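These notes are about the structure you will find just below.
Shown here: the complex without one of its protein chains, the others still in place.
Entry: chain A
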């Protein structure tokens, strides 16, 4: 009864004509917290449901630990799942809800009561055991759903957007609790979300998915610092990374507002330059732009610029006094520039050396 790894090997899932997951290869280590992150329709929930046994892969192989589970019933996979809707049984009390998985295991009533009490104490649900789910607040229902998953100590926890129905404050609180829970239990967590903040804060590794395909599988820091392609670059980060299309000849990127020399081998003629808003430094520098929109958020100000016809977003200090129409100079942090192939959208292994304004 310890953690188990999860392996997807060329897993494909089609619903009739529509292909939800296109040949997924993913190896999750025992005890790891992995988020499946992506926009809706990217196949992340289908992936999780296949792991749970609620959907059957069209082809490919899914393993939990060293056991192929393609034909194993959901209840026999030694997993537990928390649903977005919580899926608490409305006609059962909180206690009966938590005890249900144990009852299905054939555990004796007295033993069940002990286990339910243990979980209730852990999640501070003792006072609510005799209530029905509809008498609870959203946060309490969430804890009951967690309790029902925790009670039988499964090898793998599956969580399908469990926090999306909570208000912002409670969500932040539950994030911390989930991190804590993962740490104390040491079990494998597979967490589906479309919220990058949840993925970034909780995960050991993030699997970014789009259109049924895995776009990148790496620790949060790496996904942020070295996005594998334009999709990941644009999806992670708020506001998202700026992408400036331009030409590339002799190691020089050229755009109406920006030129940059890179050390790179075998780059194509059309590329996209990526730069995060925090790496655009307004004030002085070799580049010129016009301020379009200024959005003060309190601790900082988001500035939208027009740089040679391309939109460019920058983070500026809250004190910055900028007005729409202002002409500003700006610099880019050379070491934080990203270069992507405009055709394949893949990241190019490039390092910027000098930056300058184009003529």
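In the analysis below, a contact is a pair of C-beta atoms (placed from the backbone, for glycine too) under 8 Å apart; a residue touches a chain by one contact, two chains touch by 3 or more; residues count from 1.
Here, contacts and distances are computed from a predicted model.
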| item | value |
| --- | --- |
| Hidden subunit of the complex - UniProt protein name among "Carbohydrate ABC transporter permease", "Potassium-transporting ATPase KdpC subunit", "ATP synthase subunit a" or "sulfate adenylyltransferase" | "Carbohydrate ABC transporter permease" |
| Candidates A:13, A:148, A:255 or A:347 - the one touching the absent chain | A:148 |
| Hidden-chain contact residue, picked from the options A:59, A:135 or A:263 | A:135 |
| Candidates A:105, A:263 or A:354 - the one touching the absent chain | A:105 |
| Residues of chain A (touch criterion as defined above) contacting the omitted chain | 49, 52-54, 73-76, 79-81, 83-85, 87-91, 100-101, 104-105, 132, 134-135, 148, 152, 158 |
